[in-house]
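The other protein chains are all here in position, but one chain of the complex has been omitted.
Order of writing sets the labels: A, B and C. Residues in every chain begin at 1.
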Amino acid sequence: MHAGTTTTHDAHDVHDHIHPAPEGFIRKYVFSLDHKVIGFQYFFTGLFLLLIAGSFAELVRLQLTKPEGAIMSHNAYNEMFTMHGTAMVWMVLIPLVTGAIGNFVMPLQIGARDVAFPWLNMASFWIFPIAALILFSSMLFGGPHAGWTEYPPISLADGTAGALWCMAIFVIGISSTMTGLNFMVTIIKMRAPGMTWTRMPLFVWATFATALMNMFATVALSAATGALFIEHVFNVPFFDASRGGSPVLFEHMFWFYSHPAVYIFIIPAFGVVSEVLPVFARKPIFGYKMIAFSSMAISILAFTVWAHHMFPSGLAPWLQLPFMILTYAIGIPTGIKVFSWMATLWGGRIHYTTAMLYAMGFLITFTFGGITGVFLASVPVDLHMHGTYFVVGHFHYVVAGGAVMGFLAAIPYWYPKATGRMMSERIGQLSFWLFFIGLNGTFLPMHWLGLEGMPRRYASYIDFAKSNPDAQFWNTFETAMSFLMVASVGLLVFNVLWSIKHGKVAGINPWGARTLEWTISSPPPYYNFKKLPEVYGRPYDYDRPLPYKNTDNELDEYPEYGRVLMPIPTPAAVGA
Amino acid sequence: MTEAAIEKGAALAGALVVGITAVIQLKNDWAARGIDASVTKILLGLMALGCVLALLAAVNVLGARA
Amino acid sequence: MATAAAAIPHGGGHAEVAARYHDVDPVYAETRDLRLLGFVLFLLSDCILFGAFIFAYIYLRVSAPAWPPFVGGHQLPWFDTSFAAFNSIVLFGSGVTMHFALENWKHLNKRKFNMWLIATIILGIGFLLGQAHEYSVVGISWAGSTMGASFFTLTGMHGFHVFVGVCFLTTLAIQANRGVYTGSKYFGLTAGTLYWHFVDVIWVALFFLFYLW
Partner (left out) sequence: MRRHTGEASLAQRYSPHPKQVRVQGLGRGFWLVTALLTLLSLGTTYYYLFGSIDWIMPGASHPVADRASDVDGLFKFMAVFGTAILIYVSGYVIYFGIEFRARPTDPPDLVGVPVHDAPKLELWWTVLPTILLAVLTALSINVWYKIQFGTGAPALTMEVVGHQFYFEYRYPGLKTSVFSKTEPMHLPLGVPVRILITSADVIHQFWVPEIRLKQAAVPGLVQNLNYTPLRAGTYDIACSEFCGPDHSVMHGQLIIEPVADFNKWLEGQKKAAASAGATVNLANGSADAGKATFAQKCAACHNNPPTPFDQKLVGPGLAKITDDPAHPTLVTGKPPTPANIADILQNGFTGPIGTMPNRQANALSDKDIADLVAYLTSLK
């Protein structure tokens, strides 16, 4: 037991030194090593790119208000949906959910002073705007036209623009690989004393699962885009059928990353929902272990299902079956999650904040998206639905109704911690209802349009409209509805900026949440925790007192600690 | 004595020396603990396997093209 | 007291670290632990980068009607196994010497450490020269065929890794002799050794896939 106490002491020796405060504007806000500042940088960059990519989406929608195409040429339309998809996936969603939310929240929740490798963290942020610049610069060279999947041979026709596309994705891939590595090490090694794996907040579990995929899958993407790049530039025949290459090979290499990519941005949303629901239902999360386990199960299964995107695309028929079965297998942990969230609401005391509304909306829209996913996983049905608007509807329900909803729940939830001010509830709830209605109105009709025979990536649908007179009505309806989402995002941006100055003062813990980030001041000091907290129990037990020791709420302004070790608590104080 | 024969002879001798040394190293480090030690052990083992491959190639068991 | 001490289960990572390294400077101990895990994870993801291209090579080779493929009417030549075997041994040998180097450092035998490290660097450069010779005589081109595409991409990536490794080891040699590392703090050397072994092992795979399969 003597050893026991010494290790306790060492634990504090190890972590209790506080680095001196960063000085000067550049160190503080530009090349900052502070995970919170880096989180802000990701957030605002991502939000800005979200507006751009979103406006592309609206151009796409406007084009479809007329069967022959309302506003632009086929080429321009193809460029628009390509840039919309690419930017949304790599430049908006992944940076926002992992980069912004993950960076800001995860170290606070595990009671760490920062991530494991702050320099790496800074580097992976600063790579991101560079990648974005490369991607958008490709539009000066005619722009990529082959869709966000950029299949050869069609993408090889894009020339310089295509090469730039590959370069941009390669670079952003390096960034998220580095982030993944950083987060893995942070979560494995830097949890506060006493925070066992089963005492981690569920958002940390989600971040861990995400980091796993970021690390291992994204490298495969780098390989795919790298190979496509050298085929573009040096004419190396990886994918050129006439010289022995194979277009299907690219689809394999691409989807081996890009299926996990979907989970890379949905699983952090799972984490956010698992945080928000217990807090505003004022009761423990239902089935903590199952939710944590299912996150890991999903992230591991994610590596084994990529070819379900290729059922009609030249996959050997016998290969279709294992991929179909594995895809169904993913439905099981996902179902467990949804049911557990549902059960968390039962017997609660539900406070309807904006975050809670988004979380509950998530439950409905994500369930819908998950169910349509089961349709697509079945080989025979997929042979009908593949490449139609049904697919577009499905993944927008999962991405906009899942990942984005989770992200929108996270903003009002952690905004007080980040800025010290509350966001306006009235504006927030209005923007929720706009978003929820707009989302369903936009993406629901896509399902039957697709089943009726409207393929995706259609710059015009004259022939389809001939045999389906309702086509134009539904497309116009979708376009109209999509503008509700625009309004909602506009309100969100206004709310974020306005509340920085005019929001109510938040205090340390406005929600009565129980994870560690709510035990320190809002916004937290650059070193997060003056003393490292000690953890004695699970985070969501609303019926018990807080399971933390050694936390302190009243922090003075930046103290001049340097690398001095903090005083060691006596075993008595620790045990109590 | 062709160039290939010289190369193969050198490869054979080298494979024996390097492979055996690698195995001995592996044996010495067997007790070591910690991530770095375990990873080193795995890598040394695979390297020994590589020596076996080179050896088989040198004696024309593997990679002998008709 | 006993209960008091038992009250904190050491799930938190750094407590375990501190327990393992209670004799050395705890800050160093923790930093080393983080970097080690990070470095190993980096090597793992690098494996996947090679793995993806190896998958591409196998896919193309298996789906090809004939291998080596035909270009402009005549079949491409096989690679020169005997020279490759020799060159591989050069690289594997450098792995062993690097291992000796680190062992000697651990036993504070600096002279031998330098000797073995320099031997490693020389062998590494030798391997690169061997690759250069291989490229000059291999008789296929990068853009000419799927075979050339996979071969030059994979061995090129590997060659780049070896080159980086040589620079890495050279830096380590300089640092070590400038007294950057001590008998208890030498993470740089550990990382260098791991990286070098990793490069060797990647070559085991490439050697088999291109020359022996």
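In the analysis below, a residue touches a chain if its C-beta (ideal position, glycine included) is under 8 Å from a C-beta of that chain, and two chains touch if they have at least 3 such contacts.
Fair warning: this is a prediction, and the values are worked out from it, not measured in the lab.
Note that the absent chain touches A, C when the full complex is taken as a whole. Among the residues A:A70, A:L120, A:V381 or A:A480, only A:V381 touches the chain that is left out of the figure.
Contact with the chain not shown here comes from a single listed residue; of A:S175, A:T419 or A:N475, that residue is A:T419. Contact with the omitted chain, checked across A:F170, A:F270 or A:W511, is made by A:W511. Checked against the full complex, the one of A:F31, A:F48, A:F141 or A:F339 touching the unshown chain is A:F339. Panel shows subunit C; residues 65-66, 70, 72-75 of it touch the chain omitted from the view.
Residue-level contact of subunit A with the missing chain is found at 69, 74-75, 78, 145-147, 151, 153-154, 157, 241-242, 244, 246-248, 281-284, 286-290, 312-314, 317, 320-321, 324-325, 328-329, 331-332, 335-336, 338-340, 342-343, 345-352, 360, 363-364, 367-368, 371-372, 374-375, 378-381, 383-384, 386-388, 419-420, 447-448, 451-453, 455-464, 467, 500, 505-512, 518, 521-525, 541-543, 545-546, 553-555, 557.
By our rule, only the chains that are shown with their structure count from here on.
The distance from the centre of subunit A to the centre of subunit C, each centre being the mean of the chain's C-alpha atoms, comes to 33 Å.
Mean C-alpha positions place subunit A and subunit B at a centre distance of 45 Å. Remark: subunit B and subunit C have CA centroids separated by 15 Å (rounded to whole angstrom). Within subunit C, contacts with two or more other chains are made by residues 37.
Counting only residues that touch two or more partner chains, subunit A has none. In the complex of the two chains, the subunit C residues touching subunit B come out as 20, 36-37, 40, 43, 78, 80-86, 88-90, 92-93, 95-96, 99, 190, 193-194, 197-198, 200-201, 203-204, 207-208, 211-213.
Partner subunit C is touched in their complex by these residues of subunit A: 1-8, 10-11, 13-15, 17, 111, 116-117, 120, 177, 181-182, 184-185, 188-197, 199, 215-216, 219-220, 222-224, 227, 230, 234-238, 243-246, 249, 252-253, 256, 534-536, 563, 571-572, 574-576. Interface residues of subunit C facing subunit A in the complex, by the touch rule stated above, are 1-15, 17-19, 22, 26-27, 29-30, 33-34, 37-38, 41-42, 44-46, 48-49, 51-53, 55-56, 59-60, 63-64, 69, 142-143, 145-146, 148-149, 153.
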